[in-house]
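The structure appears below as structure tokens.
Rest of the complex left out; these chains stay put.
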């Protein structure tokens, strides 16, 4: 009953096995390994983007911060949701890698940016010319930080606003697979066909050990990415082990199968919680995360029974009236089983 | 016959196995895994430094650049050898992570800094007060970039010069194990007992997949390191797999055994080359690297026979007079066998 985070899950066995398989003999370092050539081709194929530049790094923060840095100069704005991972959870990595760009925070329900708010914010930027930080780029996240999923139309609407001002668009896809599964769309549908220029295509949270692809649809930005990756300490010498993870992740649609399991577990979990007395969901549970609220007494039972998850926000405690509702974030991963979910719901409802 | 780089070697089987072993169930992310607690204790023990802060990152460039950044403000100098990895091979990562510090290049034979040159350079720095970049820190590398090894007395002499000016001292130990084996000393001897404040303790080149420890003897610098690591995108969510590599690397002195094999192979290789007509070594081969020169005709034979290595400098070619000597860098690793070496020497001498 571990729902604290998808990054606490183990690695899928297919991916662990791939590391062993890759471990034979010598291989060219720094991305020149043979496995990477296959990964590059496979990702271009999956994204229907034969010209795309494809790079691997080991953390989501690196993927995002490097992606932003090739799109946004130091004196410009990155428009993102107020709760975006790049704003809240990266200790200023975007500012560091861009050389001091400004994150402009857009409001919106369920961690989805409100298009009107985005439009206003862009319009307000640089109204006094050189005195202001300039308009830079859009960064949106799918699956969002609240477990909701932007529809293709919603993405198009937001990127359309940005592109009307000539701004490039980044998608933080730390949970890319979960979003694709939720939408039943293709990777191309959710990215370049919807106005996205650069994608952080996550693997780590969905069963890999530590690998994220950055997919750059305009290859003119590629060389700068390579230099920034190296300069940021994110170019792996023994790169074949990043390649091997990603190759296994993409083979036979493993990435989609893992995400389907995570999403299905979350749906089962949301259903179970909704059925409990005094419980409700804080946001629609559209992918692999459930944000919900239920009485403190049931939290006590869950935690006494060994369930692991975070209060959301963090500063709630088990001290207090039994019937007061406390809110929580529950994250399912590829390794969450129906039995885990059912055991958890039983604890809550006991 | 692969001598191009130690980073092209595979991962030692013990370390691959450790990844599988670590892959059971859920684990706390971001360095809070149980394996890391053991790694921290083990490194403190190995270094005889019970208070040291210990962190893991995945690349040597990250280890170095973060180590420099916690020791040197943006307006100060990092004194290093002209051929130091931080100067030549990191695409400016030190400048990026420090916020623009200046690498001041010290000459010295065989990639060992000349103490008098270091002393002069420090003395020259900041002679005009606020107008100049200030004195920052010393960074030295052992094993050096030329395959030589600083003796303990040499390290002490250099750090003594720096410390006389109150400057902290960093050791780039990308090949730390090879140096310790070469010197027959303890990790403490080569570091804090010799005046070193922060160490990049390499694993990747010596049989790991991608893990380096940064050991900080003054724990007052630790929190800043943690923030810079996170902000640099170098904090791993599924950190247990870094921990597991390092745990296996240190278990039963595997790290020393792997380095011994690499050093022994290089010694055998150096002996073999020295015995060839028209060949000589460019630098003493004191650890796992051999820099040597031999006639073009023998290079042709080696490369035709499938040997892999780099010309050093790169811009030499197989075109030209047969008897002209060309210089090369040959790197041995934990996986280099006596048979590899002997086959290579046979090719050269054929």
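Observations, loosely collected:
In this document, chain identifiers A and B correspond to the written order of the chains, with residue numbering beginning at 1 in each.
We take it that a contact is a pair of C-beta atoms (placed from the backbone, for glycine too) under 8 Å apart; a residue touches a chain by one contact, two chains touch by 3 or more.
Values in this document were obtained by computation on a predicted structure and should not be read as measured data.
The total count of identical chains across the complete complex in this file is 4, with 2 shown in place.
Methods note: only the chains that are shown with their structure count from here on.
Work out the mean CA point of subunit A and of subunit B, and you get 34 Å between them. The residues of subunit B lying in touch with subunit A in their complex are 2, 4-5, 7-11, 13, 16, 19-20, 23-29, 57-63, 65-66, 90-93, 96-97, 204-205, 209-210, 227, 230-238, 241, 308, 335.
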